[in-house]
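As you look at this complex, bear in mind that one protein chain is not there, while each of the others sits in place.
First chain written, first letter: the chains are A and B, and each begins at residue 1.
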Amino acid sequence: MSGDVGLPILHRQRLWLYALGGLILLFLIAPSVIIVIMSFSDSTLLQFPPQQWSLRWYQSYFQSLEWRDATIVSVKVAIMTVLVATPLGTMAAYAINRGTLRFNGTINALLTASLIIPVILIGIGTFFLYARIGLNNTLTGLVIAHTVQALPLVVLTVLSGLRSYDMNQERVARSLGAGRIAAFWQVTMPQIRFSIVSGALFAFITSFDEVVVSLFISGGETTTLTRRMFNALRDQIDPTIAAISTCLIVLSILLLSLAQIFGRRH
Amino acid sequence: MSTQSALPNETVADRTLNTRALRADARREELRLLALLSPSLLLVFAIIIVPVGWLFWLSLFDETGALSASNYARFFEQASYVKTFVTTFKVAFIVTGACVLLGYPLAYMLSQLPRRAASICLIFVILPFWTSVLVRTYAWLVILQRKGLINSWLIDLGVISQPLSLANNFSGVVIGMTHILLPFLVLPLYASMKTIDTDCLRAGMNLGAGPVATFRQIFFPLSLPGLASGVVIVFVLCLGFFVTPALMGGGKVIMWAMRMEQTTSLYSNWGAGAALGVVLLAVTLALLGLFQWLLGARATGVWSSR
Partner (left out) sequence: MILSIAPSALPISMRAIEKRFGSVHVLRDLNLDVEAGEFLTLLGPSGSGKTTLLMILAGFTRANAGSIKVGGDEIIATPPHRRNIGMVFQNYALFPHMNVSHNIAFALKQRGVAAKETAERVEKALEMVKLAGLGERRVDQLSGGQRQRVALARAIVFEPRIVLMDEPLSALDKGLREHMQIELRALHRRLGMTTVYVTHDQREAITMSDRIAVMNAGRIEQLDRPETLYSAPKTQFVAGFIGESNFVPVESRDGSVWYEDRKIRTAAPAPAAGRYLMVVRPETLRLVENGEAADNVNVLSATVGDIIYQGDSFVCYASLRDGRQLTLRDYCRGDVLAKMPAPGQPINLGLDAKDTILVAAEG
């Protein structure tokens, strides 16, 4: 009997299902694993498994000025995006959670629009707009564009935190003499802070991994890591990218585990 | 504060006592909430609504600046555009189909596993979901190219003598996109399968249905809404997908989003590119609208489920 499902079906009878599911999971995870392993190869040829091990591709990543600059740009933009998107998204989620505004549905749709509208359209449109106001190839332009991409994730994450939070607590705080802002800071905020941190982490990944919009609006000194990778991949398959990819995968694992830990605390 | 005062123990017939003060208070409250929302709404308006609206406007004019439908007429007249649409929909249908074939058994298995095992397996779905599209596309390039993993293994094993062309063509695009979009189908489907009441299944088996009949007559129909939402999301994302076809299509598989990029960047034909965008957005919204109308579910559900 399977433990918590409790249907009268034996695990043995389901071996085929587990085998199939396992293969599909392998399909999902194998590419990342292969890249991580190959990034430690000594060879310029892409052999698997590698004959000899080395860190030369990591050296070539960290020693290349171009790659380093691009990484710095991406990190800067991601941090600034977090700093802008997190408070804005939290404020918006709080207002939506109240649910008393007349156009709540429309507001919701607007804030989550960037999840639905094809990103290529946003990329071209933003480029077109930025060209007129001189924001192309600037950090500000990138941060604004990434903030719009990250906002819905922050809003949805914080909103789900607020939905499982008991608003009566804020009411009690008000009745005990705390003003709106004091009640939020002293009572609501400490209890939804894990959702806010998760939202911030999602905002970071969203900005750091963003490709399509950056392709249009970043360049020159503000070339992001993803844009440089995209261009490099168009030309040839440079094993340095395997090292960079490994770093990105590790970053994702790190941020996801953090989000997971915070999520559980909540 | 009101200037009208009610005497104690006297019923006030006036049903509009203090309404002015109360309405003003309600308005203040509404303004406060709008103030919380306005920075976000302003950004979305400036970065999404304005540019997209501008592109719509552009799409209505031809190269000479005259109002015309020529940007749209082109889609039917020029064979290259027709080919782009055909390719895009072909990829979208095949990728969506592949995602269903792979995603349904996976989600079903996850939903049947004990909680602990399921959450471990889920990591394998969520991690790729949060790994950069570029990284995953690169991985598939490495695996599928002429001198890539698959080909060198197959040649070493003596299965083939000439390398198969797996990347830089249609099949490469389909494999890469299937891998990238699979979690978008599995996560909502798994979430909906988890909500299926096990008692329903027990009751079914109790009434004499075998495992296969229970699955076909009870579980499968109950999982359809989740499947539908996954299918719609994957299909819609396919239509506007850019990175993977651009890198893995070898310049031979021109999809909708690539066409938009080429038209605007390469040929600077903003009207034509914008018209492509308008139609893409219209198709996307129509599909989502149709889905919402049929199932009444939130199309953005997948994002909250991750």
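Just so it is clear, contacts are C-beta pairs under 8 Å (C-beta built on N, C-alpha and C of every residue); 3 or more make two chains touch, one makes a residue touch a chain.
Just so it is clear, the structure is predicted and the values come from calculations on it, not from any experiment.
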item	value
Residue among A:187, A:212, A:225 or A:242 touching the omitted chain	A:187
Identified contact with the non-displayed chain, of A:169, A:231 or A:257	A:169
Residues in chain B touching the chain absent from view	1-2, 4-6, 8-9, 11-19, 21-22, 24-26, 29
Contacts of chain A with the absent chain, listed as residue ranges	166, 168-169, 171-180, 182-183, 186-187, 190-191
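Definition applied: only the chains that are shown with their structure count from here on.
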item	value
Residues of chain A touching chain B in the complex	2-9, 13-14, 17-18, 20-21, 24-25, 27-29, 31-32, 34-35, 38, 45-48, 88-89, 91-92, 94-96, 98, 100-101, 107, 110-122, 124-129, 144-145, 147-148, 151-153, 155-157, 160, 180, 205, 208-209, 211-212, 216, 226, 229-230, 233-234, 237, 241-242, 245, 248-249, 252-253, 255-256
Contacting residues of chain B [partner chain A, same complex]	29-30, 32-34, 36-37, 39-41, 43-52, 54-55, 102-103, 105-106, 108-110, 112-115, 121, 124-128, 130-143, 145, 147-149, 152, 179, 182-183, 198, 201-202, 205, 211, 236, 239-240, 242-243, 246-247, 257, 260-261, 264-265, 270, 273-274, 277, 280-281, 284-285, 288, 299-300, 303-304
